[in-house]
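Each remark here refers to the structure printed beneath this line.
Let's turn to subunit A:
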Amino acid sequence: MIVVDDVHKHFGGFHAVDGASLQIAEGSITGLIGPNGAGKTTLFNVIAGVLKPTAGCVSMAGEDITGLPPHTLFGKGLLRTFQIAHEFHSMTVRENLTMVPGGQSGEALWNAWFRRGKVAAEERELLKKADEVLEFLTIDHLRDEKAGNLSGGQKKLLELGRTMMVDAKVVFLDEVGAGVNRTLLNTIGDAILRLNSERGYTFCMIEHDMDFIGRLCDPVICMAEGKVLAEGTIDEIKANEHVIEAYLGTGLKNKVTA
Partner candidate 1 sequence: MSVSLKNTLLFALVFGLILATGIFQSWNVALGIFNMGLISAIMALGVNMQWGYAGLFNIGVMGFVALGGLAAVLVGMPPVGEAWAAGGLRVILGLVLGALTIVAAILAWARLPHGRMRALAVLAILVVGFLTYRWVFDPGVVAVEKVNPAGTGYLGGLGLPVLVAWPVGGLLAAGAAWLIGKTALGLRSDYLAIATLGIAEIIISVLKNEDWLSRGVKNVVGVPRPVPYEIDLQKSEGFVARMQAWGFDPVTASSIAVKLAYAGFFVVVLLALIWLAEMALKSPWGRMMRAIRDNEVAAEAMGKDVTARHLQIFVLGSAVCGLAGAMMTTLDGQLTPGTYQPLRFTFLVWVMVIVGGSGNNLGAVLGGFLIWFLWVQVEPLGRWLMDVITLGLPDGSWLKGHLLESAAHMRLLTMGLILVLVLRFSPRGLIPER
Partner candidate 2 sequence: MKHLLLGSAALISLAGAAMAGSHSEDIKIGVILGYTGPIESLTPQMADGAELAMKEVTDSGKLMGGAKVTPVRADSTCVDAGAATAAAERLVTADGVKAIMGADCSGVTGAILQNVARPNGIVMISPSATSPALSTAEDDGLFFRTSPSDARQGVVMTEVLMEAGINEVAVTYTNNDYGKGLADSFQAAFEAAGGSVTISAAHEDGKADYSAEVGALASAGGDRLVVAGYVDQGGSGIVRAALDSGAFDTFHFPDGMISDKLVENFGSEIDGSSGQHPSPSDELATRFTDLVGGAFDATSPFVPESYDAAALIMLAMQAAGSSDSADFAGKIMDVANAPGEPIQSGELAKALEILADGGDIDYVGATGVELIGPGEAAGTYRVVGFENGEEVTAGRK
């Protein structure tokens, strides 16, 4: 589905991503792990079009998508969430969802002024869809709350919900579990699994929580120092010498072996 081929990203003299190559198979939930500073988030940003790679290319379903801006990638079905939740804080939860679908006729000013009937009809559809999503995520009681007032975990759910407003093909999740309590984390995990099985979403997620990875991901890819170190099931990765060494080097061995 997604092929990353020898991608480099340099900031001045610092090589954040240094020749990473990997593949994300269609229908998989791929985990991306690695010690801090391994270049995971930078690689995410390159794939998602936020950063332009210094060298290398990224393709999606055989089509070169290197350096395309995020809003174009969105149109191709590549969506993402953020490490720190990027909700639209002054808008309600429902508005956070209804804004997502592209090509709404009401986004053109002419229609907003002079074809209000058509816009209103579309809007009803959108609201219905948004309510379904909220129900699916079990946060429908929050629909008219300002998104800025949600808890950290609820914001993450909301971000996941945004991807459900359109027909996403690949969703990149950047530490979706960070700072989320156990109960909510389970809700998020359930949602991801259901989306994967029921809707055929392909996921790629950066995660530090090994239990969470273990529950959801196959395969798991481990990065270190800007390169891909190993790929396999969670148990294979945990047993991999290079991986242990990489984590040891940064004093985080216990996190892997725990």
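Regarding candidate selection, all candidates are chains of the complex that A comes from, given by their letters.
We adopt the following convention: a residue touches a chain if its C-beta (ideal position, glycine included) is under 8 Å from a C-beta of that chain, and two chains touch if they have at least 3 such contacts; residues count from 1.
Bear in mind that the values here come from a model prediction, so they are computed numbers and not experimental data.
Note on subunit A: across the options 1 or 2, its touching candidate in this complex is 1. Subunit A contributes residues 48, 50, 69-71, 74-75, 79-80, 82, 86-91, 95-96, 98-100, 102, 104, 106-109, 111-113, 116, 119, 122-123, 162, 166 to its touches with candidate 1 in the complex.
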